[in-house]
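Take a look at the structure below.
One protein chain is absent from this view; the other protein chains keep their places.
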Amino acid sequence: MLEQFTFVGFLLVVALFLGIFLISLSWLLRPKRPSPRKSEIYECGLRPHGEPWVRFKAQYYIFALVFLIFDVEAVFLFPWALAYNWLPFYAVLEGVIFILLLGAALVYVWRKGALEWM
Amino acid sequence: MEFLSNLIVNIGVWIKGLLVGGGVAEHGAALVVKAIGAVVVGFFPLMVVVFLIWAYRKIAARMQGRLGPNSSGTWAGPYGILQTFADAIKMLTKEDIRPQGVDLIPYNLAPILVVFASVMVWAVIPFGPGRGLIGADLSIGIFYILAFSSAALIVFLMAGWSSNNKYATVGAFRAVAQLIGYEIPQLLAVLAVVMVTGSLSTQDIVGSQDVIFLVTLPVSAIIFFLASMAEINARPFELLEAESELVCGYFVEYSGMKFGMFYLAEFMNSVAVAAIFTTLFLGGWRGPWVDQAPILGTVWFLVKMGAVIFLWMLIQITLPRLRIDQMLAFNWKFLVPLALVNLCVVGLVNKGTTEGFPGGASAWTRGSILLGANLAMILATWGMLAVGERQARRRREAWQAAQAGELEVVV
Amino acid sequence: MTLQQILFFIFGAISLGAGVGVVTARKLFHAALWLLLAFFGVAGLYVLLEAPFFAAAQLFVYMGAIGILIIFAIMLTRGMMRQRHPRANRQWWLAGILAALFLATFVRLAWQGPWTAPAGPVPENSLGLLGLTLVDPGGFALPFEVASVLLVVALIGAVTIVRER
Partner (left out) sequence: MMVPLQWYLILSAALFCLGLYGALVRRNGIAILMGVELMLNAVNVNLLAFWRYTEPAAATGQAFAAFVYVVAAAEVAVGLALVVATYRTHGTVVLEDIDLLKG
């Protein structure tokens, strides 16, 4: 099993090398003349205004929350889908109930109006 | 001829033979060939992207009645084919402006990791039949792809936050809030495929497509295509970095090659998504005469991938952008419920077919029953959308009539 | 020293080093990034344990979802960063002693245990087996459905708590 992953290991090294190579190549080639004006934060040409952070809405958090629940569900559904061909009908039904419960959660969140962009 | 018919594998065998002849142990030679394969696979998306950027600009220009990169003015090769190289040289030699107050390590790590994630996906894409033309035929193949593309989202947050710029931060959070939503329908569409195939390995998924899944599972295919359009932020969903409104979103503070790497990763992702779609729904490398000459499999694969990319360009170039609330509503209120229903229907119908035919249903029977169920789903969805639209229109008209009535009273 | 052992040390060092980063980082955002690195190291360990599905699930759930959720929460409570608070509370030494005691006990137990050599290879379709067990009424069918209910309840609860009215 681990032999399969040797290629992934090699590709991991190549992929990291690719990024580092591109950055260091440009580091070698580029001019370096920093000035305070240049390194100002970009705000469409205006002087930076106020703190570099803004208050966020909890809406973002709710989307991430629903995503998390569906993601964990996937960890169960993938083995289920993999075993699907050997499963009897009632076992498939169990999986469908599992999915429908999550669908119910989605409907609840929807009806509560938590999926609207405010 | 014999050599040419399975060119890539034979080159590998030849190199291995050379190494063994040179006194390298059998095991070590195999490792070296694997390492060379990793380099080829790692640089393959880069090569495709160099061509793709030129093709994209050329096609977009033609569709919009412009010329695009060409050799008038500054010479850039015939049809401007060297334009991408000129751009690359420009990016490499540009000064890298480091804004004040950035969080140095995450700021510099983000472009490296974004390229990293989009290269890693290619490990399990099958370019042809057998074990020689795929990086690693992992038993978790397609889940590995989903895992890497999911984990890659963190990089956007890293880039946005460490830039010390409120536009970058807002852009990163908006981008991630949208992208994580679109991963769910993608995932559920893949689950339907896995269910029918009974394996997560990409090679097995290709192998089980006697009838391509675009035909037997069209709803999954459409859901996957739309969701992955959003994942690579192609035009109708291109809100993450709306150039004029959000000033490029999360990578506004990046310049020079670091900016170039984000741009590159975006194109690499769209190639990867096209490859994944080809593998999952278009039968990957399968096509006529692949048995005789495995190299043809690679050709079929590239042709199908090119077709998907062309479709992507067609949509991207012609459509306008959605609003952010429309985009979120489209995902959460349309794609996710549809994908959930699709998964249930495919699961039950497919199992029902198996149980219903004691002798075992043939691939064609099963395929046509699945297709029928999918068509029913499409019709039902369409009907519901039409009814909803009519209701909305009636409400709007009633409201307008009421408004007009009130106005008359006032007058 | 075999290749597997070397890889074990690399991934172990990544996860432990990143773990130290999590508990000591001054900025909360850095702590979150260290946490992600620790997750990655643990994913590598899962590959070594021949549970590739869990390695991918580690990337998928922990880095892709929980990590993002944590960073979002940090973002939502970011006004906090301005105030200069000490990172650790007053009982840090007590906690250190407690953790060290735990560690000593665990290490002692681990060394003494009657552990045998690995019991045979992992079957080819261990993941399919997991799927079968999960929906088998004699296996984990009930926990499987309860897990779904738990997820739904957690979602509803969290949305109710966090919603702005």
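Lettered A, B and C in written order, each chain numbered from 1.
The rule is simple: a contact is a pair of C-beta atoms (placed from the backbone, for glycine too) under 8 Å apart; a residue touches a chain by one contact, two chains touch by 3 or more.
These numbers were taken from a predicted model, which means no experiment stands behind them.
Counting contacts over the entire complex, the absent chain touches A, C.
Within the set A:8, A:22, A:69 or A:92, the residue that contacts the chain not displayed is A:69.
The set of chain C residues touching the chain not shown comprises 2, 4-5, 8, 12, 15-16, 19-20, 22-23, 28, 31-32, 35, 38-39, 42, 45-46, 48-51, 53-54, 57, 61-62, 65-66, 69-70, 73-74, 76-77, 79-80, 85-89, 91-92, 94-96, 98-100, 102-103, 106-107, 109-111, 113, 115-123, 126-127, 129-130, 132-134, 139-140, 143, 147, 150-151, 153-155, 157-159, 161-162, 164. Taking the whole complex into account, chain A touches the unshown chain at residues 58, 61, 65, 68-69, 71-72, 75-76, 79.
Everything that follows uses one rule, which is that only the chains that are shown with their structure count from here on.
If you sketch which chains touch which, every chain touches every other chain without exception. For this structure, the chains sharing the highest number of C-beta contacts are A-B.
Centroids of chain A and chain B (each the mean of its C-alpha atoms) stand 14 Å apart. Within chain A, the positions touching two or more other chains are listed as 1, 5, 53, 56, 60, 64, 66-67, 71, 74, 78, 81-82, 84, 87, 95, 102.
Multi-chain contact residues of chain C (touching two or more other chains): 52-53, 57, 60, 64-65, 68, 72, 75, 127-128. Only residues 29-30, 33, 36, 52-53, 56-57, 59-60, 63-65, 67-68, 71-72, 75, 124, 127-128 of chain C touch chain B when the two sit together in their complex. Residue ranges of chain B in contact with chain C, taken from their complex: 103, 106, 138-140, 143-144, 146-148, 150-151, 153-154, 157-158, 161, 169, 173, 176, 180, 183, 198, 200. Note for the complex: chain A touches chain C at residues 1-2, 5, 53, 55-58, 60-62, 64-69, 71-76, 78-84, 86-87, 91, 94-95, 97-98, 101-102, 104-105, 108-109, 112, 114.
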